[in-house]
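To start, the structure itself, in structure tokens.
All protein chains but one are shown at their positions in the complex.
Read from first to last, the chains carry the letters A and B; within each, the first residue is number 1.
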Amino acid sequence: MRDPQRQLRRPTRRTLGLAVALLAVVVATSAIVAAASATTASKSANIKVGLITKDATNPFFVKMHAGATKAAKRLGATLMYAAGKSSSDNAGEIAAIENMTTAGVKGILITVADGKAENAAIAKARKKGVVVIALDSPTVPQSATNALFATNNFNAGVLIGKYARAATKGKKVTIGMLDEHAGSSVGALRHNGFLKGFGIKGSNSQIACVGNGEGQTATSQTAMENCLQKNPNINVVYTINEPSAAGAWTALKNAGKTQSATTIVSVDGGCAGVRNVRAGVIDATSQQYPLLMASRGVAAVVKYAKTGIKPRGYTDTGVNLIAKKALVGVRSKTVKYGLANCWG
Amino acid sequence: MTSETSAQPARAPSPLEWIRRFLAAPAVGPFLALLLTMAFFSLKSDRFLQGPNLSLVLQQVMVVGVLAIGQTLVILTAGIDLSVGTVMAFGQIVMTKFAIDQGFSPLTAIALGILACVAFGVLNGALVTGVRLPAFIVTLGTLNIAFALTHIVSKDLTYPPGTSGASTLPSQLLFFGRTFTVGHTEITYGVVLMFVLFGLAWFSLTQTAWGRHVYATGDNPEAARLTGIKTWRVLLSVYTVAGLMYGIAAWLLVSRTELGDPNAGQTTENLDSITAVVLGGTSLFGGRGTVIGTLIGAIIVGIFRNGLTLIGVEVIYQYLVTGVLVILAVAVDQLTHRRRL
Partner (left out) sequence: MSEPQQPILEARGLAKRYGQVVALDGVDFELYPDEIVAVIGDNGAGKSTLIKALSGALQPDEGEIRLDGKRVRFRTPGDARSAGIETVYQDLAVAPSLDIASNIFLGREARRRGPLGLALRMLAKRSMRRDAARHLQELKIGVQSMGQPVENLSGGQRQGVAVARAAKWAERVAIMDEPTAALGVKETRQVIDLILRVRERGLPVILISHDMPHVFELADRIQIMRLGKRVAVVTPQTHTMPEAVAIMTGATRGELEQALIKEGPPAELPEEDA
């Protein structure tokens, strides 16, 4: 019964040998790459700053990484960067906190994947004299980190909530909401801010559906499709971010909805997102400034290293509403402004 | 075999043949890889070889390491377990929820959490042996079931709920996160437990009849059955023991993160445990491999993550290197263990 395998294996022997040799080359190359980047890193200054993001692919975090790298270079510090495998990879973030602490960083800037899951590791790092600054997402409680540099996510939600309210004045409203995932502190703040701005409570019967889109286009499309099955009349859509909004629009479009009949609001202000505002897919978005969060974070750590003064409390890195169509009673910036200041 | 057989001369082993045999010996390849990796990082970073750092690596490895013990057993029987991570997450939620919400005594809560994982192991084993479904399918199913139960039971709350800073979990749940000091190095109790479990697994696999039967069942199930081994019982016991390991890993995870996290175990643990097993030289076709190799495999992954951070290389390279190593390990397995006839 193993004979077929045996026959198969014979001719593949040489191929396998070749594959192994090729792999060895790849290993050697990556080792050299690693070693090379290591030497460049260790040559530069002695203040080390760590940056940990939820994942390494979201343009928001890419921009953050870029801002931190630039700031570190300007201030003569060394940046260490790590990211989780996905936006809920707590174990990866914890290991990164520990490893960076061992590596001797002065401070860690982190976008936590969960409000609480990283707290124990953060506490240990702080005990060893490492300053920890939460970027973008607060820990629960916020005091688990030394400081928080973030958009006021609640305000970001309020802004788009108000816009959506103004845009649908006098219409019958059916709301669909696409959150990130359970336990996301940012998600909860934006969600609740939207409700506040719209002037309703979470139990309001106008809310037809609340889904989890993981902040990703494909997952959000699926979630919105299911929401539309539940209630096909949805005409106001809140989304956690712009990729999620893009997914939601695809679902709405496939269900025969038009741009003018639906109001989609989102948060982030990424370049792709602002372009979607220009195209009319997204009606309004709250733009935030990750580059600023990261560069201010790096500066704060460098300051701590030099003066011993620890950053404290909450620093608002600002938020602006970007809308194609300005509405009465809602302050907003133009698409042009949004594109000039967007990230990603 | 008889006197005529000697006419068939024993091939004189060439030097290459010796190298091949040496590399084929259990866990030698992984061990060499570990040494090379360690040598590389100790040259690149003076912090790497220090006790506290090595202790940290082990601490980071302990959860996946214990999961990988269960995974090794399953893979030795030519199965695969995709449910490791979410089953562990479920056990972890059961532990923390029962300890906090239902007011069970901490040890009872822990026992219930472990029992929940054992139950999943029994379920996996029963479906694989009783209904004769492929392990891949069965555990893909239980992966999702455990995931759903985790979120249903926890109501998506991280335990303990509330917003207090310090963990309010009972100290028994956190025991394996505590440390004791040897020299200047703090060693985590969980790491000790991991080593003890690896020792027990090694003993059971190499020194008992059960271990032989596990290998035989994975190697040639028909032959095992015909020699009188009750292979269904072997398989059921393997999945059950694996479940027990996931339960213990759940306890270790709670100790490490000091909370019950419904999002734990989704992303990396399943594949990390398989990675450790494969890097350790265990064949995915079953019947070949060692649990010591798995330990080394798990440590290699941890060392890459730690070492690359220490020398300032982005963690993303860890995945690159791990990927290459996995393929290399499987290729070496194929090259060295090819049946010769």
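The rule is simple: a residue touches a chain if its C-beta (ideal position, glycine included) is under 8 Å from a C-beta of that chain, and two chains touch if they have at least 3 such contacts.
All of these numbers come straight from a predicted model, not from anything done at the bench.
Although one chain is omitted from the display, it touches the following shown chains in the full assembly: B.
Among the residues B:213, B:256 or B:305, only B:213 touches the chain that is left out of the figure. Residue B:229 is the one among B:128, B:169, B:229 or B:276 that touches the chain missing from this view. Looking at subunit B, the residues touching the absent chain are 1-6, 8, 10, 203, 207-210, 212-213, 215-216, 219-220, 222-229, 287-288, 337, 339-341.
Criterion: only the chains that are shown with their structure count from here on.
Chain centres here are Cα means. That of subunit A falls 31 Å from that of subunit B. Residues 1-2, 6, 9, 13, 16-17, 19-20, 23-24, 26-27, 30-31, 33-35, 37-38, 41-42, 56, 78, 80-86, 88-92, 94-96, 98-100, 102-104, 113-117, 119-121, 123, 140-141, 143-144, 181-183 of subunit A are the ones that touch subunit B when the two sit in their complex.
On the subunit B side of its complex with subunit A, the touching residues are 40, 44-45, 47, 52-53, 56, 59-60, 63, 151, 156-158, 163-167, 177, 222, 256-259, 261-264, 266-269, 305-306, 308-317, 319-321, 324-325, 327-328, 331-332, 334-335, 338-339, 341.
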